[in-house]
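Every protein chain of the complex appears in place save one, which is left out.
Note that the chains take the letters A, B and C in the order they are written out, and that residue 1 is the start of every chain.
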Amino acid sequence: MTRISRRSVLQAGAAFAAAGLVPTRFAIGQTAKVRVGLMLPYSGTYAALGEAITSGLKMAVNARGGKLGGREVEYILLDDESNPGKGPENASKLIAGDKVDFLVGTVHSGVAMGMAKVATDTGAMLIIPNAGVGAATGPLCAPNIFRTSFSNWQPAYPMGKVAWDRGMKNVVTISWKYGAGEEQLGGFEEGFTQLGGKIVKRIMLPFPNEEFQANLTEIASLKPDGVFAFFAGSGALKFVKDYAAAGLKSIPLMGTGFLTDGVLAGQGAAAEGVLTTLHYADALDTPENKKFRAEFKAFSGKEADVYAVQGYDSGQLLAIGMDAVKGDTAAGSRAALIAAMAAAEIRSPRGAFTLSKAHNPVQDIYLRQVKNGQEIVLGVAHKALADPAKGCKSA
Amino acid sequence: MDIWFFLIQVLNGIQYGLLLFLVASGLTLIFGIMGIINLAHGSFYMLGAYLTFWLLQSVDSLLLAIVLALPISAVVGYLIEALLVRVLYRRDHLDQVLLTYGLILIFNEAQRMLWGGDIHGVKVPAALNWSIPLTDSLSYPVYRIAISAVCAALAVGMYFVIQRTRFGMWIRAGASNRDMVAALGINVKLLFGAVFALGAVLAALSGAIAAPISSIGPGMGDTVLIICFVVVVIGGVGSIKGAFLGALLIGLADTFGKVLAPDFASFSVYAVMAVVLLLKPRGLFA
Amino acid sequence: MSRLPRSLSILLSAVIVLLAAYPFFGDVLFPNKHAFLMQKLTGIMIMAVMAMSLDLLVGVAGLVSMGHAAFFGLGGYMLAMLSPEYSAANLWVVLPAALVVVAIASAMVGYLSIRTSGIYFIMVTLAFGQMGFYFFNDSKVAGGSDGAYIMFKPAVEILGVSLLNLGDKRTLYYVGLGALVGVYLLLRLLLASPFGRVVSAIGVNENRVRGLGFDPVAYKLLAFTIGGTIAGLAGFLAAIQYGFVNPATLSWHHSGEALVMVILGGMGTLFGPAIGAFVFELAKMGFESVTEHWLLPMGMMIIGIVLLLPKGVGGLLLQLFSGRSKMEGGQ
Partner (left out) sequence: MNSMTSAVLDESKVVLETRQLTKSFGGLVAVNSANYRFIERQAHAIIGPNGAGKSTFVNLLTGHFPPSSGEILFKGQRITGFPAHKVSRLGVGRSYQKTNVFPVFTCFENCRLAAQAQLPTSMRFLRPAAMYKEVNERADWALELCGLTSRRDRIAGSMSYGEQRQLEIGMVLATGPEILVLDEPLAGMGKEESERMVGLLKDLARRFTLILIEHDMDAVFSIAEVLTVMVNGTVLESGSVEAIRASKAVQDAYLGDGAEAY
């Protein structure tokens, strides 16, 4: 703790010194704080994710003396309630009402779509720290829209090869029937079928239904070689438990990391052996990750997770852009800001990554497995994977 | 789907239906006797689940946690009746709807302030944490069977209480003619408080015993509430027997809807309700 | 409902004039928040239309519907489904089409629900509302649970000449204000008509109305359909404003909010629920800005209103102003 605070004091001092060197014409801009609008879920199902992202981002900024490009930062927090109906309104409120320089958000894909739409309309700078909806770095991609997390396709696609390599021929896929579910299953199915695998059945449940028993019975009757599932949050917790209780453990269960991340403790022994792919793993054995996790724990009092990483990297991306333009957020510096952010190489706890032309991370996808109640990393399932960015005109 | 799997699906449907009955019985009881429409019923379900989760951090046994959670729920229920709901008996249903709607918001926020937004799970007790193999690939979790047994036992128990005891007589009198309860010289205040607390306990018990097979998280009461409304409407408001059959009907409709017409699984439940109402506007057993 | 006290009419007219002038002075009053507030007010005025349409059912006809948002949402979804993906829809086509569909849907739901009464009606409408929610949530029409975007606002043209640009925030503001005033006047006219008198009487004593020779079922069904259709109009406008629809707009929480607006404003007064929409939304905005646990004060406010102010703000105003006008008459 003391070590960290001393370090941040040193950094703050450095930032202060740097501020003294910038030309005077920025003097007015500097006195005004950079306004960063955090539009995230602070209530409801995704509240914990919103908090983690917020902490991660603030930690990244604090590590730079609480400044971006030499300017103090003011955060404007807005609870998006994970309500897509209010997405565009809330985004407009931050952009037009609170006049934020950067808009950061959010978790829920539907809300993020609304934000992306408003960002396209207004040209506001948007960083998406979680929502994986493909369109944000696909048809809706724009110079001012960035994503530091993943596209839904991205973590799922490599699992297709993993399944094939493990000798599976017939797989059942199951998810909720909504955009993220369709895209994630689509990613896996693409990876699996292009190698010759067969999807026996795709089961799509109404979102957010959590009574799986009927469908587990159905899976048992289909007797596939493996099951690929996409669920998150409470649905993930319950699905894995029910899957084990229904005696299906003889059929390997696969998914993206969301199937176990954050709910592993609740799943207990039921999660044993579950294979997942994701762009991060808590157990990632790198110095960067270990350092990050320790600092995050000290900073927020909670264990870091993938959301904290994504929040942290959003903060890093902000800092890189702002440093490049020395804190100038005026329209004249916009092109330079975007160029610097697009070219950023981010030294993330997940491993360094760059951004694709559609502004989505080009990143390693790890293969993980639950063993003895712990998520362990088996290796990299796909190195430097880029989202195909279907429909994006600038990619 | 061969006959074997068909039978297992029937079992799934009945098990889900029995659990629904336990939640819905409290809702229909409160209405039958008190004429109160309680939107916050789902919140008691959530309360039961969270209390169980919370108590399990201090005690080892699920059974003990549930046993401890029930009196707490009863007290919460009784206090809400005494402090808020009591004012509403002379008001119309609209005010009841609104007040209990306000209660939902408060419950949801209180849950968040007390237990945060994380999603939790509760372990199935070791003694019941095994499955009966049914086919080579499928086994049936014993805990689910245990839940069904508890629900069925409570249903039978409730039937006897209602048919054979004085308390049951009041319930029947209340369901058919609410003014009569007062005319029978019963301490209405106490009865209503007790009934509301009982309703809360039934919902909390459902949430508690379902905790090991569900995920405990924010907003978990809302989904349960709406489906219970459907059950109660189908069965006939105030009728325990109706709630029982309605719950089984919905359990089966939901289960088979998911397998046969997954695109309209939730919708099918409401379609069943619409058909019942078309034939019997006041439910099956009003 | 009889004529409003003169002084209250003047007050309400003054509020409307203020609202009409807001886009011109808002900039001066709230230099930083003006654009946002104008959007917010547009949204509130649309919700006020929704609240008034619900008041026709709840406050006037005595039909406590917990599924009213379904029609609001359906109106919006109709716009989303009828809009071409890459070009603007023609308002003269999509608006009537949307309203007809909503009218048919509300007539069907009404036909089934009106056979029940009291607590049954509440539960049945709630369940039908959820049925609508699941219809859009579970099926693939218009994006499922993700919702759907309306990329281009409908064009308002006559012979190729654009009359209104709905993409302009100020224009949309006036459309919202126009809808608010227009629907209010329409409903007042309706309530003064023979039909409106019968519906009002049904709200007080249905059996007596039957005894006088009117079939309450027919009148209630029509009132339900009219209320549903107006809610559909509000939903249609909201979809234009936000450029987005999703199943949550149909959910029972949304119906509950509309009911709170009606009660908060004073049911059966028409102008009251419109005020209720303003108070509710502004209170929510206030709570949100003060605490992240805003649901708590919100819930308490709702309970407080039910317990302490059962006649709502509108009832309070009526009492206040009719008292005064009586005194004026006496002098």
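The rule we apply is simple: contacts are C-beta pairs under 8 Å (C-beta built on N, C-alpha and C of every residue); 3 or more make two chains touch, one makes a residue touch a chain.
Because the structure is a prediction, the values reported are computed rather than measured.
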Omitted chain's touching partners, listed by label: C
Candidate in contact with the missing chain, chosen from C:L82, C:M151, C:L164 or C:L222: C:L222
Touching residue (missing chain; options C:L4, C:A127 or C:V198): C:V198
Residues of subunit C in contact with the chain not shown: 1-2, 189-190, 192-198, 201, 204-205, 207-216, 218-219, 222
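By our rule, only the chains that are shown with their structure count from here on.
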Chain contact topology (line, ring, star, complete or other): complete
Separation of mean Cα positions, subunit B and subunit A [Å, integer]: 37
Residue list for subunit C, restricted to those that touch at least two other chains: 134, 137-138, 140, 295
Where subunit A touches two or more other chains at once, by residue number: 43, 177, 206, 208
Complex contacts: residues of subunit A adjacent to subunit C: 42-43, 77-79, 83-85, 87-89, 92-93, 96-99, 109-110, 113-114, 117, 133, 176-179, 206-208
Residue ranges of subunit B in contact with subunit A within the complex: 1-2, 5, 8-9, 12-13, 15-16, 109, 112, 116-124, 131, 133-135, 137-141, 143-144, 213-220, 223, 254-256, 258-259, 262-263, 265-266
Subunit C residues within the subunit B interface of the complex: 58, 64, 66, 112, 115-116, 118-120, 122-124, 126-128, 130-131, 134-135, 137-140, 252, 256, 259-260, 263, 267, 293, 295-296, 298-303, 305-307, 310
